[in-house]
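Note sheet for the following structure.
Here the complex is missing one protein chain, while the rest keep their positions.
Up next is chain A:
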Amino acid sequence: MNNLLILPILIPLLTAIVLMMLSKYVNAQRVLSAVSTVATIAASIVLIRKVSVNGIQTLNLSNWEAPFGITLVSDMLSALLVTTTSIITFVVILYSFKSIGRDRERFYYYPVVQFLLVGVNGAFTTGDIFNLFVFFEVMLMSSYVLLVLGGTKGQLRESIKYILVNIISSALFVITVAYLYSVVGTLNMADISMKISEVEQPAILTVIAILFLLVFGLKGAIFPLYFWLPGSYFAPPTPILALFGALLTKVGVYSIMRTYTLFFYHDTGYTHQILSVLAIITIVMGCIGALAYWDVKKIIIYNIIIAVGVILFGVSVMTPGSLEGSVYYIIHDMIIKSALFLLVGVMAFIVGTSDLKKMGGLIKDYPWLGWTFFVAALSLAGIPPLSGFIGKLLIVRGSFEGEAYVGAGIILASSLAVLYSVLKIFLNGIWGKPKEYKVTSKGNVNYLWFTSAILVGLAVCYGFGADVIRPLISQAAEVLVDPNIYIQAVLKE
């Protein structure tokens, strides 16, 4: 049987359990969590290979036939996202060794990170809408713990907001699933899609589509539901921030992608119009935030919101080109956001504050850090050979094909704002007049720089290797364009 696609969920789960028993032995925890995450990466890469050769992989848990049991479905999109997630988690774990501090490490930091990986990988892999909810909760509960771990004043304050917002959105998720279940009478995603196309999406299903947009919009931070994100993401320490910024919002974005391409593609005039308007406003609000702040963390946090808008705009246009662009861009954005958070984390570690006005001239003592950040910044903005370019190009081209000129124009203009906001960090923090900093150990800085450089290197390879990866991306977009491929793979008709 095809148990391969459970491995990226099962390996971190077993690791988390074993790590709970080893909470006092920090070194053992470090080694074990790094080794098992490597195993997760290996399993997910084998999975990508298998999906690319044999098509969509499904696994009926407990051996119950498709619409009746829980089905795990790994199409190329979810396999790629699972791999990206595992790689980012691995790098963040390496980064944590020298930055998170022994106190946090002894209080179940590594097990909780593994549980977060379980939740995210599970949410990407599941083919059942209620199981998606459960994996959302696994992910969110781990994120609550990671957010509050350490118990500083800011963390406690922001945790309350974050938990409140997410509990409300989770309750709304359950209510929405209840509505959907009462209309279609099934929870299996492929079966839901088939039932919806049989009744041709009456108005009640459009209402449910908008409710799903509200739920996943709250998790994925689109306008006007992103209000909780800037404060909550500012509170935790760097490695946790990098995990949140790279993974959590993207799960919401993935869920919108999935539901809007698999379920609600019949009345696009209404639902996708709303999605595209919200995505455009999200980009604009993100740009305003990214330009307004003089704090390195805040600038990158608002760049998350811009990227969410860009990806969702690609989804809302629903042309094959723009969907392919969205797939390309979501993976690029996960990698580059975590890289940027880790890099500004190194800068803040050297300076002792994340206030940009107190930084300056880091290039003199840390040239490698400076140039790595420069490459990451150009890659984020989408300068041609680097990874941000192709995704945005495909989205813009797809939007022109779909005659969505305003959105395409705003995406192009937003690139300038993104470039300006990150170059502001580069020019003021890394360039400029050197300032005196309290002496920190250079070995630590080099180690932290090296781990974040792995991700920047990966982003560069992702840009230059676009030709190699393109077939995989096309295969992922194919399923989004034609939901029948997904339905047939799951229900095997």
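In this section, a contact is a pair of C-beta atoms (placed from the backbone, for glycine too) under 8 Å apart; a residue touches a chain by one contact, two chains touch by 3 or more; residues count from 1.
Just so we're on the same page, contacts and distances are computed from a predicted model.
Asks: According to its UniProt record, what is the protein name of the omitted chain, chosen from "2-oxoisovalerate dehydrogenase subunit beta", "NADPH-dependent glutamate synthase", "Hydrogenase" or "Multicomponent Na+:H+ antiporter subunit B"?
Replies: "Multicomponent Na+:H+ antiporter subunit B"
Asks: Among A:61, A:172 or A:485, choose the residue that contacts the chain missing from this document, as touch is defined above.
Replies: Per the contact definition at the top, the residue touching the missing chain is A:61.
Asks: May I ask which residue of A:13, A:229, A:417 or A:473 touches the chain that does not appear here?
Replies: A:13
Asks: In the full complex, which residues of chain A touch the absent chain?
Replies: Listed in rising order, the touching residues are 1-3, 6, 10, 13-14, 17-18, 20-21, 23, 59-63.
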